[in-house]
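Of the protein chains in this complex, one is absent; all others appear in place.
Here is chain A:
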């Protein structure tokens, strides 16, 4: 054995291939990075449930009351009978929800206004659905804008250091020192705070700072790793090093920070609208609904609970999805396999070895 070790095509380097390794091998072998990430993501229960819930919420919000495509004139209408800004006759006394649970004396029923009505007869279900649409739009746009700005600023200052770093980071510090609520309110008003899209862009323009700092830190540490040196002495260009070597290794940090940012963007929009600086009527957002109905909390609590419930559900789902993505992107992540799986893999490994000896 020792005599022909140089010609042996499979040196095991003193390592016994453990059962755990065999499972790992089976999981990674012959798959592209994308396939591995997808497989790992689908295995994450929390993330999968969150995706389903989010998809359901999104579908419900879009199809029920419909949505405008680019302009208000091109409106795809939904299956729900009432619009968010229509006033209707009040069905239940005080506008109480018509939704009844199976365990109640009346049995299960949806009724014309399942989430209830306010004092002038607005259908709360329609208003909450429109609020969900607005909040999701704000969340996605804020996520896109701040991720783009934050990653570019962080990557440039972390990779090139020196003057680029000093300039960009002082600029970041400047943005951080200004309270987000204030600048969001001012920019929102300036861009026309009534509409969700300009408000979202304005929010994105001030919320990228945390991400930029995280990305910079990651770039600073990654650029000193030996594989970056190896790429450089192979003659790789700066852009290749950034996009092929450093960015893929920073993707976990970026995704986690982005999802946290997106869920906090929802809460920020809610806070702004609640304070009256964000979305204004006739537009509807979840925060604005809470603001509008806060005075009736003791008399008509459903006006308050439904938008609140949807804010929590959306924020939770986004966080869980981010968690799942981070785990999926991390190749060092290993699931600890069950004892049964370990045993099976060990048996298979032994079978392969004996087969190899036989042939």
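What we mean here is this: contacts are C-beta pairs under 8 Å (C-beta built on N, C-alpha and C of every residue); 3 or more make two chains touch, one makes a residue touch a chain; residues count from 1.
As a convention for this text, contacts and distances are computed from a predicted model.
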Undepicted complex member, UniProt protein name, chosen from "Fimbrial assembly protein", "ABC transmembrane type-1 domain-containing protein", "ATP-binding cassette domain-containing protein" or "Sugar ABC transporter permease": "ATP-binding cassette domain-containing protein"
Residue among A:236, A:260, A:313 or A:346 that touches the chain left out of view: A:236
Residues in chain A touching the chain absent from view: 5-6, 8-11, 13-15, 21, 24-25, 28-33, 225-227, 229-237, 240, 244-245, 248-249, 331-332
